[in-house]
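Heads up: the structure comes next, in structure tokens.
One chain of protein is taken out of this complex; the other chains stay put.
Chain nomenclature is as follows: A, B and C, assigned in order of appearance, with residue numbering initiated at 1 for each chain independently.
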Amino acid sequence: MLVVMQEGAPEQQTQAVIDRLVSLGFTIHRSTGVRHTILGGVGPRDDFDPLDFELMPGVKEAHRIVSPYKLANRTFQPEGTVVDINGVRIGGGDEIVVMAGPCSVESEAQIMTAAAQVAASGARVLRGGAFKPRSSPYAFQGLAGEGLKLLRAAADAHGLLVISEVMDSSQLDLMLPYVDILQVGARNMQNFSLLKELGAVRKPVLLKRGLAATLEDLLLSAEYLLSGGNYQVLLCERGIRTFETATRNTMDLSAVPVLQKLSHLPVVADPSHGTGRRDLVAPMARASVAVGAQALLIEMHPDPTAALSDGPQSLFPQQFAELMDQLRLIAQAVGMRIAPGREA
Amino acid sequence: MLVVMQEGAPEQQTQAVIDRLVSLGFTIHRSTGVRHTILGGVGPRDDFDPLDFELMPGVKEAHRIVSPYKLANRTFQPEGTVVDINGVRIGGGDEIVVMAGPCSVESEAQIMTAAAQVAASGARVLRGGAFKPRSSPYAFQGLAGEGLKLLRAAADAHGLLVISEVMDSSQLDLMLPYVDILQVGARNMQNFSLLKELGAVRKPVLLKRGLAATLEDLLLSAEYLLSGGNYQVLLCERGIRTFETATRNTMDLSAVPVLQKLSHLPVVADPSHGTGRRDLVAPMARASVAVGAQALLIEMHPDPTAALSDGPQSLFPQQFAELMDQLRLIAQAVGMRIAPGREA
Amino acid sequence: MLVVMQEGAPEQQTQAVIDRLVSLGFTIHRSTGVRHTILGGVGPRDDFDPLDFELMPGVKEAHRIVSPYKLANRTFQPEGTVVDINGVRIGGGDEIVVMAGPCSVESEAQIMTAAAQVAASGARVLRGGAFKPRSSPYAFQGLAGEGLKLLRAAADAHGLLVISEVMDSSQLDLMLPYVDILQVGARNMQNFSLLKELGAVRKPVLLKRGLAATLEDLLLSAEYLLSGGNYQVLLCERGIRTFETATRNTMDLSAVPVLQKLSHLPVVADPSHGTGRRDLVAPMARASVAVGAQALLIEMHPDPTAALSDGPQSLFPQQFAELMDQLRLIAQAVGMRIAPGREA
Partner (left out) sequence: MLVVMQEGAPEQQTQAVIDRLVSLGFTIHRSTGVRHTILGGVGPRDDFDPLDFELMPGVKEAHRIVSPYKLANRTFQPEGTVVDINGVRIGGGDEIVVMAGPCSVESEAQIMTAAAQVAASGARVLRGGAFKPRSSPYAFQGLAGEGLKLLRAAADAHGLLVISEVMDSSQLDLMLPYVDILQVGARNMQNFSLLKELGAVRKPVLLKRGLAATLEDLLLSAEYLLSGGNYQVLLCERGIRTFETATRNTMDLSAVPVLQKLSHLPVVADPSHGTGRRDLVAPMARASVAVGAQALLIEMHPDPTAALSDGPQSLFPQQFAELMDQLRLIAQAVGMRIAPGREA
């Protein structure tokens, strides 16, 4: 904790700040300069708000020194976390794992076809939603339990892992038998009740960045999972909301290296939600590999024009196959490789 | 649905769009101009994505005509909704209801004192959190059931109603006996599982705008509640996230008249979260009344410097009392009045 | 300057930071805590970038202590600046000055009519653009010198002052004889060449906040004017760009009290550009008075439906007259009054 006093702040104001810090258990180091007095507080507590001090008379500014997240911090664990799921390893090595599939599970035929295409192109994980968060209550809401069974069967038929979104802790029991990675969507990134439940689970969680979340906010949400004892956390950049309307979201690719510097957790890029437009998915997927993403999450649908959700941002199977070939070349150029699928 | 074809788009592309619209049940009106062909589709379905059409060959742009929300739309119900809770009426008349109290219920003494102060200054509703959504897992998380009991008792002792935040549907059973208005926080505005549960409840819900939510998003979330059968919905502007860092959020006061034009639901302003700084709460509360807010939600704490959460944005009791006096004058200047409390 | 070293940073890294600070002329105060070492530097220079230090090995974070603006800072001049133009005083007292008129000067008849209406409703300053910054090169660009003459004549006929926008220093000679207040538009807020020229002028300047400008950016641009010797500066909030599309801009009304706390310069609110929609101008003008703005800038056109620019956000004359009556009531409620016009 650092408190900078205003120029000419009277001694009693400085003393009031010191008293308050001491009452909270801080040890104070005081530096008196020509213009400013600076108080450095080292203390036992992190659950205070620097703004509390900024509003005290005579205080110019206050800064928290200690990062509000600890377990997610790279200083806590300098080497990168490896999330290992039945031998598919995300993070830590030279392999980039591709997860792909439709936005929603719509029918047995659809997800079976998708799984075959995803596997044939060399991806390792099948995505597909069974519970869908939709802005409108009138939009397709997913097949729920039936969707999960279809998803698992399709993945198993092609040696793929399964990732699917959990929206509410009440869905967990239903999902756990079928899913290898639990996805938390952008709109639930600060659903702290859900995060607490997932902290108690022993399955990997892919945590998507919220539309208005800073990277510190994302790491604080990850901290909920880690502090609950679940260390298998993947961070996912999927675009933030800005004033630009040409794309559904603005994908912040610099988040990938920033997160990798701040945290030991693997970072996944989602160019489908990051752009919201099929024609931009391939270039942004290529850029994601070039910037250093450790995994990719891509929407592909056997027939995007008939998709019940996210059709506009889903690749056609042929586009996905071609993209995978491009990604292999770029991965090689940056000293990585796309994790080979079992069937490719 | 409107589809504008590109200049020079060949007839077969136009025909493909028409075929697709017809297959979705639309009736098509075609206008052929010198440069552009325009297709107007009138149809039975609203759960499609205009972007699906924008990505078709030859299409320049596509627009949805029908608003994606219906029940929340003012055209659905031209006169304003009045939420009447034991005689406290929000919306529809010339009274502005003030809700105030601490961020969190911390102890019996604290909430009892707060309730007395809130009532003495003329507010009608006591706010206080029992379950707290906190960015950090290490911050104070609320007193839960014990907090609810204290809150109810404090409110009852002073003839106040109770508003408190629900974070998860699992908390509902615990809350319903104690709470008059259920608050959905900004971070849960698109927690659709929670919204569906609340649609089935017969208690008023105050729905806060998310940090990255457009007003259309907010109205779509309200639509979840209304379409579930719960018509007692209050919309709340509490600041959005922008690049400005001088305030915690940027309070979008123009949202108040915009929402009142788009929807029949009453609009509440929360200048405490809207600014995040105590010294800005009073001016922005005054502006909220001047702009036409039908209710205000204000954080006040018997001793903000000792508050376990949101201290920096909580008013001192004396500040709150003075603010109420100012609000009465401004309300009068705009032809309204502050709903008189029982004790004031 | 404050530099916080990382936990466990070796002494040689700390020493490197000290050496660099000393080489820049800083005196160093060192606090060694249990986990962090903090260096407080007091120095002669402000033109350094804290990020230079943050990128040094072992450094956790670096903060500038001294505000980058000085002359605009309220600590430099605790009492508020009063800009006095021929007896019309903005800032410092209990009067709110209203400036109104069309976006552009379009013809003699138009501006004469506008001036009469503006004066009749009690405003003190006539606005009207002679040089128009337009996003599209195909839009109306203003009447230039001819427009200035018409504007001045119309104002003089009704005892009004004149405000008009300068886009380029080459326009200054033409403008100075006709204009009482020079307006710098949002898109030129960081046109530093123009700001330097205006710093040498001895006429009041109204400086509009840029669409992506923080309040600190705005004050730094004001500093260009003040450091050039022009102390008659008005700051103007006119909306920033956010993700919300229901309004053309998001008017950040909290900027008014924040700027008044940070700086001694008077603050003007522009609800016309702040919202971009005629139906929102009145409520936001009312809120601007309630929040404490010291002047208002409002677009009014004798016939908005025929306006060559900004028609959608221009009030009809009758709307403006009614609004002025409302503003008088609200001003009274907050202990101020609308500066009476000569004709009203």
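Heads up, the rule we're going with is that a contact is a pair of C-beta atoms (placed from the backbone, for glycine too) under 8 Å apart; a residue touches a chain by one contact, two chains touch by 3 or more.
Here the structure is a predicted model, which is why all the values come from computation and not from measurement.
When the full complex is taken into account, the listed residue touching the unshown chain is A:P257, out of A:G25, A:G93, A:P257 or A:P340. Note that of C:Q12, C:N86 or C:T305, the residue touching the chain absent from this view is C:T305.
Note that of A:A116, A:A290 or A:A321, the residue touching the chain absent from this view is A:A290.
The residue from C:G41, C:G91, C:G276 or C:G292 that touches the chain not shown here is C:G276.
When you scan A:G41, A:G274 or A:P317 for touch with the missing chain, the hit is A:G274. Remark: the residues of chain C touching the chain excluded from display are 20, 46-47, 49, 51-52, 54-55, 68-69, 131, 133-140, 167-171, 187-188, 190-196, 210-212, 217, 220-221, 223-224, 227-228, 240-241, 248, 276-279, 305, 311-313. One chain of the complex is left out; on chain B, the residues touching it are 2, 4, 6-7, 27, 29-36, 38, 40, 42, 60-61, 63, 65-66, 75, 241-243, 245.
Hidden from this view is one chain, which touches chain A at 212, 214-216, 240, 242-247, 250-258, 261-262, 274-275, 279-280, 283-284, 286-292, 326, 329-330, 332-334.
In this text, only the chains that are shown with their structure count from here on.
Chains touching both chain B and chain C: A.
Chain A and chain C touch with mostly matching residues; of the residue numbers seen at this interface, over half occur in both copies. With every chain reduced to the mean of its CA atoms, the largest distance from chain B is reached by C.
In terms of their C-alpha centroids, the spacing between chain B and chain C amounts to 31 Å. With each centre defined as the average position of its C-alpha atoms, the distance from chain A to chain B rounds to 27 Å.
Residue positions of chain C touching 2 or more other chains, listed in rising order: 242-243, 245.
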